[in-house]
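I have a structure here, written as structure tokens, and I will follow up with some questions on it.
With one protein chain held back, the other chains of the complex are shown just where they sit.
Order as written gives the chain letters A, B and C; numbering starts at 1 within each chain.
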Amino acid sequence: MSFNTFGKLFRFTTWGESHGPAIGCVVDGCPPNIPLSQKDIQMDMNRRKPGKSKFTSQRKEADKVEILSGVFQGKTTGTPIAMIIYNKDAKSRDYETIKNKFRPGHADYTYFLKYGIRDYRGGGRQSARETASRVAAGAIAKTVLNKLIGKKFKVTGAVVQLGVLGCNKKNWNERIIKNNPFFCPDKKSLRLWEKYLLAVRKAGSSCGAIIEIRASGIPVGLGAPIYSKLDSDIASALMSINAVKGVNIGAGMNTAFLSGEDNSDEIRNIKGKAKFKSNNAGGILGGISSGQDIIASFAVKPTSSILNTRETINRKGRNTKISVRGRHDPCVGIRAVPIGEAMISCVLLDHYLMHKAQCS
Amino acid sequence: MSFNTFGKLFRFTTWGESHGPAIGCVVDGCPPNIPLSQKDIQMDMNRRKPGKSKFTSQRKEADKVEILSGVFQGKTTGTPIAMIIYNKDAKSRDYETIKNKFRPGHADYTYFLKYGIRDYRGGGRQSARETASRVAAGAIAKTVLNKLIGKKFKVTGAVVQLGVLGCNKKNWNERIIKNNPFFCPDKKSLRLWEKYLLAVRKAGSSCGAIIEIRASGIPVGLGAPIYSKLDSDIASALMSINAVKGVNIGAGMNTAFLSGEDNSDEIRNIKGKAKFKSNNAGGILGGISSGQDIIASFAVKPTSSILNTRETINRKGRNTKISVRGRHDPCVGIRAVPIGEAMISCVLLDHYLMHKAQCS
Amino acid sequence: MSFNTFGKLFRFTTWGESHGPAIGCVVDGCPPNIPLSQKDIQMDMNRRKPGKSKFTSQRKEADKVEILSGVFQGKTTGTPIAMIIYNKDAKSRDYETIKNKFRPGHADYTYFLKYGIRDYRGGGRQSARETASRVAAGAIAKTVLNKLIGKKFKVTGAVVQLGVLGCNKKNWNERIIKNNPFFCPDKKSLRLWEKYLLAVRKAGSSCGAIIEIRASGIPVGLGAPIYSKLDSDIASALMSINAVKGVNIGAGMNTAFLSGEDNSDEIRNIKGKAKFKSNNAGGILGGISSGQDIIASFAVKPTSSILNTRETINRKGRNTKISVRGRHDPCVGIRAVPIGEAMISCVLLDHYLMHKAQCS
Partner (left out) sequence: MSFNTFGKLFRFTTWGESHGPAIGCVVDGCPPNIPLSQKDIQMDMNRRKPGKSKFTSQRKEADKVEILSGVFQGKTTGTPIAMIIYNKDAKSRDYETIKNKFRPGHADYTYFLKYGIRDYRGGGRQSARETASRVAAGAIAKTVLNKLIGKKFKVTGAVVQLGVLGCNKKNWNERIIKNNPFFCPDKKSLRLWEKYLLAVRKAGSSCGAIIEIRASGIPVGLGAPIYSKLDSDIASALMSINAVKGVNIGAGMNTAFLSGEDNSDEIRNIKGKAKFKSNNAGGILGGISSGQDIIASFAVKPTSSILNTRETINRKGRNTKISVRGRHDPCVGIRAVPIGEAMISCVLLDHYLMHKAQCS
């Protein structure tokens, strides 16, 4: 079972509500003797945290991670690594509205009917705040993979579609991604995206996004057919992120439109190494990594909390209207980039360890 | 761990290779006292089996399921239900080609590099033949759900995109789906689809497809946040099917292009019942079923085994060419319809049982 | 996988080292809407904590539990319950000895060889301090069982053998158990036990113990054959407690000496209810609860840290001697009573939920 636990050999368990005293996670199964410091983790935390630009929520959180166990004298010990992140800027002003009304597009209604009780403050457990814990776990996974596979391992995410606006993926540039508030990989798109997002926010509306994650330096052979295929686990991992509604591996949904010739990636021996002439498979064949870059993308729906008034019902089942004020991201998809990277890093490490167990 | 096991409380384990003596599966965690006969299962088996029309593989398999345990005097006993399906029409003529060459788009290369050994006959374990076991398990899940939830429970799949050809989903008709070889839901598309697929086959090529699965009669509250969200488990289930490269829940990838107003489904009290004005969420909010129809779709890539010649390498790493003869589906997506239904039925029953455990 | 996680549907994950900043646990799968307060948990914590009498370690720990999530307005919400216990009285004086030498009977040697690194301070992760987290989880399990099954549910443990001294189990008295520092159930044994244990301590030695746990009010039908039998899970639970080397269910090892007639418990209809004439089975038949009291016992080996000098090797593999000073329990078995109760409560709740899922 895995209600709040993700992973098989490298596993993390998250806990905490948006407006409780703290959130946190416990990472289990981490290999021992890996150098690890709070700093390694904090770097990724900062990339996800809100309040960084006018394009994300204005909630001010330091999102400072504290390690409580599992690290001794700067190295992992193989025992569980517990991390805690205190909630600082949890404002209660907007409670009364969402306490009694179900926000359309949110899980207010389903949580209430499932459990008969819910911590409504800031969305409680259903809040995207939980994803901070994932980023912390993912930072550990990256650190371990960099140690086990070497520096050639790298995972990079970017927003490739911002609402109705795409970008030219051929211009993918990692330096650009790091230096714009949209994680946009294409310098030429920046200006238009900025104008567009400001207009969306001004209109009291929101927009969706598509995020693409690329992982390179992955060895051949990761993935455990049939029901722990690498792509199956990636799909599960990405779909578990708040607001995600679609997941593609490689050419994804578009493979439906291709012919067999156009889709399958031919193989060539180039200077003694197997090379593929294309990567429609996204680096995964039969659920097993092929040595090509792993490419996965996912769609994040537009923020459901918007200023514009919407119809809904309240706890008593009566018809009412709602307009959600407060601090929200006009496009939650933007902050999903480091989360997607984190989840894929965790899946890859998990399969790296599984492969080592069975096949080395 | 779950290499060849799917599910948590309702679980099935599959085994067997395409050209071995038999394939089969063991269903564990099935509730007791559910009337179940071989016939209940055979019906779904027949919908998946090859050789039914000129649009699917000409391999002739009776795909007759035998129940070996777990059923006594016509009822389940709560103990594991083992099922076996003998391989009958396993022809060996094409072995020599695929024994030494890696078919592009197939898992030949990755299986060989992962395990250092593989049963290449008919694709061995990587063959879609494994999915017959899933259909058997899914038929049991359906039977149990019909008993536990009642007759209002129903799951129906259809091909909604055949290669470059779509159909009008507004014409969705279950009777039509049952009576055409494409599982096409729209009568008006049938003729064009037939012509198209014959042309594809004649050209020695293949095409992809998009399959949509709709499940109705689902109670509110199924789904276990955070890492066993209903949509997360559906994504994992569908992505584990051979040749699937993308999964959508509800509006899926298209949510990226919508505004917050257009995407989130407003709620109304209609005659004392909560009703949603639309279903972009695909019946799932925060990973929990909302009581709306569950809608999921997935893309199946075009059959990789095609007559047209392609470039590849052989086991020794040398460049070579390959043209795969033999009995293949011009569009493997078609036979994926009952498989998708089966997987979603299993996920739903699993979550039904989990919900009963924690929240009833 | 379950390195640091116990349970299936009701699960807890523990973390933390003996002399780190804190220890804690995350309880997952707890049913919602169960009244739960810190106080409910603290009561059991106090029964386990050290420094209560001259017969236990003099380490002074308040062992105050803080709930960080999963409880809202005094009730569980169905989301994970994180608890933290800060380490207060962690003294470092004895570090240098155990840093470089492997204490016989301890896990110093095996942890070091397994992981290549270990937090040696106070035994680190291998310390019995971890069991405080189990008691916290167990207190929640008891609270839930009392709510779900009713007040008839009760679990009580006692020390029935203290080193070479037994007691008369026919005098089992719960009030007595609560009011002596040995959890001894037999008033007549108290004086002798006290003298004996003082002598053991004075001699710089230690002694073992046998603990018996009795759970009553258990419904028939809990237990999931074959590999999650109730007794199998109890055995795993009790054997996972530090220093436990043997586990019995009912008559346990003694069944080997009985005849078939003497061992199997005959059944009678007494006033319309099935009653057993004896309870050699310990309330479990075929891995399933029979409605009788669950009776399990386990042996705790004598404390390995003793004043008397012993032979061992150091980290460099050289022969040396060791005499472990510091604050130790002359009989660690005594404090194992609430831990055993906790583990059995968790197993029972887990199986209660599983049974509800499959068979209700």
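FYI, a residue touches a chain if its C-beta (ideal position, glycine included) is under 8 Å from a C-beta of that chain, and two chains touch if they have at least 3 such contacts.
This is a predicted model, so every value here is computed, not measured.
Asker: Using the touch definition from the header, name the shown chains in contact with the chain that isn't displayed.
Answerer: Counted over the whole complex, the chain not pictured touches A, B, C.
Asker: From the list C:132, C:145, C:209 or C:294, pick the residue that touches the absent chain.
Answerer: Among C:132, C:145, C:209 or C:294, only C:209 touches the chain that is not shown.
Asker: Can you tell me which of C:37, C:53 or C:110 touches the chain that was removed from the display?
Answerer: Hidden-chain contact among the options goes to C:110.
Asker: Per the definition of touch given earlier, which of C:99, C:169, C:310 or C:325 contacts the omitted chain?
Answerer: C:310
Asker: For chain A, which residues reach the chain that was dropped from this view?
Answerer: That gives, for chain A, the contact residues 1, 9, 29, 31-32, 78-79, 225, 353-354, 356-360.
Asker: Which residue numbers on chain C touch the omitted chain?
Answerer: Its contact residues with the unshown chain are 1-6, 8, 14, 102, 104-107, 109-111, 113-116, 125-126, 130, 161, 163-164, 200, 205-210, 220-221, 223-229, 231-240, 242, 245-269, 272, 274, 277, 280-282, 285-291, 299-306, 308, 310-313, 317-319, 333, 354-355, 359.
Asker: List the chain B residues touching the unshown chain?
Answerer: On the side of chain B, residues 1, 3-5, 8-9, 11, 13-17, 20-24, 26, 28-29, 32-33, 68-70, 72, 75-82, 84, 114-119, 124-125 touch the unshown chain.
The rule is simple: only the chains that are shown with their structure count from here on.
Asker: If you average all the Cα positions, which chain's own average lands nearest?
Answerer: A
Asker: In degrees and to the nearest 5, what turn takes the CA positions of chain A onto those of chain C?
Answerer: In degrees, rounded to 5: 180.
Asker: Take the average of all CA coordinates in chain A, do the same for chain C, and state the distance between these two points in whole angstrom.
Answerer: 39
Asker: Among all residues of chain A, which ones touch two or more of the remaining chains?
Answerer: Touching at least two other chains: 1, 3-5, 8, 14, 114-116, 125.
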